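One protein chain is absent from this view; the other protein chains keep their places.
Moving on to subunit A:
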Amino acid sequence: MLSPIQVLCSDITTLSLEPEPFASYTEADIISTVEFNHTGELLATGDKGGRVVIFQREPESKTEPFSQGEYNVYSTFQSHEPEFDYLKSLEIEEKINKIRWLPQQNAAHFLLSTNDKTIKLWKVSERDKRPEGYNLKDEEGRIKDISTVTSLQVPVLKPMDLMVEVSPRRVFANAHTYHVNSISVNSDYETYMSADDLRINLWHLDITDRSFNIVDIKPVNMEDLTEVITAAEFHPHHCNLFVYSSSKGTLRLCDMREAALCDKHSKLFEEPEDPSARSFFSEIISSVSDVKFSHSGRYLLTRDYLTAKVWDLNMESKPLETYQVHDYLRSKLCSLYENDCIFDKFECAWNGSDSVIMTGAYNNFFRMFDRNTKRDVTLEASRESSKPRAVLKPRRVCAAGGKRRKDDISVDSLDFTKKILHTAWHPTENIIAIAATNNLYIFQDKLNSEMH
């Protein structure tokens, strides 16, 4: 099988784009999370305005072999509304922080979406038949005049245009004092966890009025607080294991069998600091912004500000592999601190076979690293370079003043307002979804499509 990186380097095809946005988008349109479901058929995005948009992949068409696999809008709904916390006199943002799909168990699809405080379980179902021939109502639903009814009929199900219905099935509220940053569905398909800055709660999907607190790192005296939880995830196969990352760059693997409160970790993954590379910002750039288990469950992928690291669950002392995402920013940390970019939280993703990892960067660049061949590529998600069916060409960032090839971008001309924080990889195929501010880009491995 061809190495994905080799193919992607030369042959990335744009599948579909969001409809042409207005020149100036509203802040509510900024995409804040992207997630494929377990089969890859559906792709959900959440935005700052509290809306969720679900895309569905068109089934393969024999007549047009090259148009197979396009993602089109399936459903749009308002998941969260802005709220006001009267006790604190603070607004609660409606921005969707995370979406996680539940594994499909019947015809309907279920997903969890969360903002800073409240998690909701949504049921997404299709309706393509409706009953016709009521006795007491006419076709428009108006009550019939009984005197006009002369005979009885049995209503019959007739096909109708497909309608996608979305309804909230559960609302898990009032369990988090701090901002929820992660949710993760357990492999037992019965429970899930939600993590905020200081606590992690375990929920049962059917019970909304209580949850179990399984991690609490809040110090007795808040002034002693120096570390917060930044991300958390359940192990894909072992329902008792989960991992959470901290702002100090540590990962903690916890076993729920050990104790009810998992404050004591089973394993602590931490890389010793390199004293020669120390700066004022060492701690900030070591803060882990995302953690993902590999599909196999053997490895962990973490993202901090400048690097992406792959950890082996069996080795706590240091990561297995470290990939420099944009090391050219290391000398610019001071100004990145000033303009707040140093606090950006980039996500990362595995491909289906755990051989390639992907993460975003600035200037609408995103990077992919092949773990086996050690090759990497930088690509850009932009309107100009992403016409449908176009092939993405690799980009390069050169140091300021360095030797510059044509089409290279100098570090100083990077646009730090265009950041790719959210990326997702199809669970089995080489299809990736990239969120660039208010635009969603979906790319496919061209070779993959040609084989069909």
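In this text, contacts are C-beta pairs under 8 Å (C-beta built on N, C-alpha and C of every residue); 3 or more make two chains touch, one makes a residue touch a chain; residues count from 1.
Everything below uses one rule, namely that contacts and distances are computed from a predicted model.
Visitor: For the chain that is missing from this picture, which UniProt protein name fits: "Dynein light chain Tctex-type 3", "Cell division cycle-associated protein 4-like", "Sorting nexin-2" or "MTM1 protein"?
Guide: Its UniProt record gives the name "Cell division cycle-associated protein 4-like".
Visitor: Using the touch definition from the top, which of A:30, A:53, A:92 or A:320 touches the missing chain?
Guide: A:92
Visitor: Which residue from A:46, A:69 or A:249 sits in contact with the chain not drawn here?
Guide: A:249
Visitor: From the list A:306, A:333, A:381 or A:420, which touches the chain that is not on show?
Guide: A:333
Visitor: Which residue, A:153, A:279 or A:296, contacts the hidden chain when the whole complex is considered?
Guide: A:279
Visitor: Of A:166, A:198 or A:214, which residue touches the hidden chain?
Guide: In the complete complex, the chain left out is touched by residue A:198.
Visitor: Counting contacts across the full complex, list the positions on subunit A that touch the omitted chain.
Guide: The missing chain touches subunit A at positions 87-93, 116, 177-179, 197-198, 221-228, 230, 247-250, 270, 272-273, 275-284, 286-287, 330-335, 337-338, 340, 343.
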